Structures are given as structure tokens and as C-alpha cells.
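As you look at this complex, bear in mind that one protein chain is not there, while each of the others sits in place.
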Amino acid sequence: MKAVKLAVIYYSMTGINHQLAEWAANAGKSVGAEVRLLKVKELAPESVIEKNPAWKANTESTKDVQEAGSEDLEWADAIIFSVPTRFGNVASQMKQFIDLQGGLWAKGKLMNKVVSAMSSAQNPHGGQEATIHSLYTSMMHWGAIIVPPGYTDASIFKGGGNPYGTSVTQGQDGRMVEDVKEAVHHQAKRTVQVAQWIINGQNPE
Amino acid sequence: MKAVKLAVIYYSMTGINHQLAEWAANAGKSVGAEVRLLKVKELAPESVIEKNPAWKANTESTKDVQEAGSEDLEWADAIIFSVPTRFGNVASQMKQFIDLQGGLWAKGKLMNKVVSAMSSAQNPHGGQEATIHSLYTSMMHWGAIIVPPGYTDASIFKGGGNPYGTSVTQGQDGRMVEDVKEAVHHQAKRTVQVAQWIINGQNPE
Amino acid sequence: MKAVKLAVIYYSMTGINHQLAEWAANAGKSVGAEVRLLKVKELAPESVIEKNPAWKANTESTKDVQEAGSEDLEWADAIIFSVPTRFGNVASQMKQFIDLQGGLWAKGKLMNKVVSAMSSAQNPHGGQEATIHSLYTSMMHWGAIIVPPGYTDASIFKGGGNPYGTSVTQGQDGRMVEDVKEAVHHQAKRTVQVAQWIINGQNPE
Partner (left out) sequence: MKAVKLAVIYYSMTGINHQLAEWAANAGKSVGAEVRLLKVKELAPESVIEKNPAWKANTESTKDVQEAGSEDLEWADAIIFSVPTRFGNVASQMKQFIDLQGGLWAKGKLMNKVVSAMSSAQNPHGGQEATIHSLYTSMMHWGAIIVPPGYTDASIFKGGGNPYGTSVTQGQDGRMVEDVKEAVHHQAKRTVQVAQWIINGQNPE
């Protein structure tokens, strides 16, 4: 049985989506996947980041995380995205990363990736649903196999019940409001599970 | 190797989506799937249908097609939906069919279905994209594995290039404007293919 | 100054959306609108409703509410919809009501209505955003002027911060989880306000 290659790709300003991504990466490893935890390139200038202590601290503490590239997408069997909302749509840093994959797409190298997505916002209904939908819309263009969590586990209800992907509210204090750790674990394990079925089905021993 | 069980479920007023569904059903059979071609229950009263010759003719010519029920969804490994747009969203006949599956959903019987969707409208940009998205949104609630065609085959470009699902424009004369037959064949075969991988992967011999 | 004619159109199974609609209607009256509070036609057979005490009770207590018809839409300057989610999309009862307006639409009688929408779900992220978006998509086909609340008032944050429209979670006990009354009041008043500006602007004294 070939191990699933899982890329967990995130953008994070103050650490929430980095945390979601890390939980997903760990859950992926726990079920035998080969995992790459990857951030997308920042668009904001350093001078802006400097002025925001939480942003600065997160940028520094994650400076050793590799930046995602086309080769990671080509390598991956499964991809989990984690991205905060910006006005009900993916942050432009993530959008730029997606836009830059036109070359890979044109070569047909993005087909049949198993994809799932997570998000965060500053209000309980602040675009978490819409942001995940936007991500999946782009994935449809890539010919992805989309695996939203639905209501496939009790942890999802506990985490706020978002069937499109785990989402969390970032409180005024910068911390997560809902307890979504288990929901993230489930989502990541299910994504790897579906990818494993597909790999096994494509390559019977 | 277990055969994929494919349910092709459609609503059709004047025959377009019945045709799309039939093409999908035939393509499914051609790659070894067990197929059920099923229509959803009509909501319009007979007196209204009577007054519209095209609607009446289609109702009569498809009267022997079975009506879809919860047992068909439980049976299926893969589901292809075909539904015309009504103001940028699925026709209410299809929405009612979906709404009625709450019982099956609550029992966890709708998880992991491999799903793909098709649509039609009276204008080239008359809601084909939006309607397919609405269908997939509901499928995310069911815990489905969503398999839009993307740009995984040349036939998709020829058929109008809708990566979310095959869609067609119904002309003033009631006929299809674009030539989407091959795109439908590809979409159905790919849906069955992904379902086959998953079945094989779940049940290694 | 001509008064704004506001139609508040809802579907409600156990009373949540009836309550939202009533709050919206009252807020509309409080700012001088002429208001019609209207329910859409039920699709479920009586025998099904009978078996669900909460559904039955709500059906009985709202039996004197008028059913919405095309003439109400033609009459209205502004429309507020309130509809529970069913798998991330409007309940089929509401979808049927929308679908039936094809005749009015073809006559151009649905243009320039000022529209806003509200929703409810059983999980905090259970499709509230997606359902309101579906409604607005249909309204775009009607040529509506869409007035989502955005973050135009502090009450919106308090009610869960849904910028697309007020939404509420229905708890296990059947009651609303969030306190959205003020958010509904604001949304209704703003909808009437925008409609009033448009009426005044169209008909200078």
C-alpha cells in the first residue's frame, strides 16, 4: 500500500490558520500519510507587518515553514487548504498562489487531487462558508475530487457544524472561539482515507 | 471487481435534461456500471402540464421512467444529477427530492456517495454555473465526494467548457444549442471511474 | 412622500422564520412602510405535519397568515425573505414559490424590487450563508436591487455577524440560540430606507 502524499497549504496572518494546518498535518501523519506543511507567499510589505505585533510574531515563529510551490501540488495526492476569509473570499495571498498554477494546470498535472478546505473569520457568520466555497470553485477548475467533511462525524457538530470544511471564529483576543481540534483531525483523516482508497483502487496489488 | 452502482437522477420539463441523463446512463453502462435512470416527482398540476405541448409530450414519453426514492440513493455508489435552472438554482422539483432525504441523512446513509451534476438554461450564461454549484452545496451537507469534470478532457472545451458540470443552452426552438454529448459521456465515465477506484480501494481483493 | 410597500415572505416549519418575519414586518411598520406578512404554500402532506407536534402547532398558529402570490410581488417595492436552510439551500417550499413567478418575470414586473433575506439552520455554520446566497442569486435573475445588511450596524455583530442577512441557529430545544431581534429590526429598517430613497428619487415632489 502506497502512502498518501498530503500537502497542507495555508495562509495565516496571526496564527489561527497555521494552527489549523498543523493539526491537519499531524492528523495526516497519524494515519500514515507523508505530509508537507506549507505556507503561501506573503504579499504584504515587511513595513506593514512590522507595525502589527501579532502578525509580526506569527511571521517570525513560522519563518522556517517552507513556501508552497507548483512542485508540491504536482507531488501531492491530497491537498488541504486553510485560509482566513477576507470579505467572504480567500485572502489574496492564497488567491495569488492559486492563480500562479496556470502552467501546471495547462499540462494536466492538477487533475484528480483529493481536496478539502478550512477557514476562519472574525464573526461567527463572517464568511466562513463563502470562503470555503470559493476555494472549492477553483478546485473544480483543477479537476479535483472534493471531499468536504459533511456531517460524517460527531466532532463536526461540536466544532460548529460547518459541513463545507472546518471553520473557526477568531475572538477579539486573537484566539479561537470554538473547539475545532477534533473536527480538524477528522477532516484530515477522512481526506487521507479517500485519497488512500483512490490510490489503492488505481494500483491494485 | 464489484460493479459501480450509478443512479442518474433528473428533472426534465421538455426533455433536455432527460436526454442528458440518458446519455450519462448509457455512458455509465458502457464502462460496466449498474445503472438506474430515475426522474424526480413532478410538482406541477396536470392541468398546467396539459396546456404546454412540449411539457405534455415529454411527460408522456417518459412516463415509464421510475421515480427516484430514498432506496435508490442508499443503493447507489455514485449519483449523477441533471436539472434545469430556475432563476439560477435547481428546479423546485429537484429541491423537494433533496429535502425529503432528511431521514436517510440522519441515519448516515448518504455519506461518501460519488456525485457529479449537469444543468441547462435558456441563455448561455443563464445560471448553468450557479445551478450546479447549488447542487454541490447540498451534496456537501450529505458528505459526498464531489467529482466535477474540470478540464479533464478535450470534449469539455467543445461542449462549452463548464468545469463544474456539463451544461447546455436550450434554444428558442427547444433544442440544445451546444454539442455536449461527448462531454456528458466523459463526465459520466469519469464519475464511474472515481467511484470504481474508491470501491476497489475499500475492498481490496 | 409615498410609503414603501414591503412584502415579508417566509416559510416556517416550527416557527423560527415566522418569528424573524414578524419582527421584520413590525420594524417595517415602525418606519412607515405598508407591510404584508405572507407565508409560502406548504408542500408537505397534512399526514406528515400531523406527526410532528412542533410543525403542527406552528401550522395551526399561523393558519390566518395570507399565502404569498404573484400579485404581492407586483405590489411590493421591497421584499424581505425568511427561509430555513435545507441542505445549504432554500427550502423547496420557497423554491417552488420563486419558480412559479416565471409569468410575472416574463412581463418585466419583477425588476427593481429592493430585496433582503434572512435564514436559520440547526448548526451555527449549517448553511445560513449558503442559503441566503442562493436566494440572492435568484433575485439577480429578477433584476432586483439587493440590500444585504453588511456590517452597517452594531446589532449585526451581536447577532452573529452575518453580513449577507440575519441568520439564527435553532437549538435542540427548538429555540433561537443567538439574540438576533435587533439585527432583524435593523435589516428591515435599512431595506425600507433604501426602498424609500429609490421611490423618492424616482418621484421627486
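A few notes on this one:
The letters A, B and C name the chains in turn, as written, and every chain counts its residues from 1.
FYI, a residue touches a chain if its C-beta (ideal position, glycine included) is under 8 Å from a C-beta of that chain, and two chains touch if they have at least 3 such contacts.
As the structure is a prediction and not an experimental result, all values here were calculated from the model.
The hidden chain makes contact, of the residues B:P53, B:P124 or B:P204, with B:P124. Note on the undisplayed chain: of the listed residues A:A7, A:L20 or A:A130, the one touching it is A:A130. Only one residue in the set C:H18, C:R86, C:H125 or C:H141 touches the chain that does not appear here, and it is C:H141. Contact with the omitted chain, checked across C:V31, C:A44, C:V65 or C:I198, is made by C:I198. The residue touching the chain not shown here, chosen from C:K5, C:K39, C:H133 or C:K181, is C:H133.
Although one chain is not drawn, the whole complex shows that of A:R86, A:K109 or A:K189 it is A:R86 that touches it. The chain not shown here touches chain B at positions 88, 122-130, 133, 157, 160-164, 167, 178. The missing chain lies against chain C, touching residues 105, 108, 111-112, 133, 136-137, 140-152, 163-164, 194, 196-202, 204-205. The missing chain lies against chain A, touching residues 43, 86-92, 95-96, 98-99, 101-102, 105, 127, 130, 134, 137-138, 140-142.
Definition applied: only the chains that are shown with their structure count from here on.
Computed from the mean C-alpha positions, the centre of chain B lies at a distance of 30 Å from the centre of chain C. Centre-to-centre separation of chain A and chain C, using mean CA positions: 34 Å.
For chain C, the set of residues that touch two or more other chains comprises 88, 127, 130.
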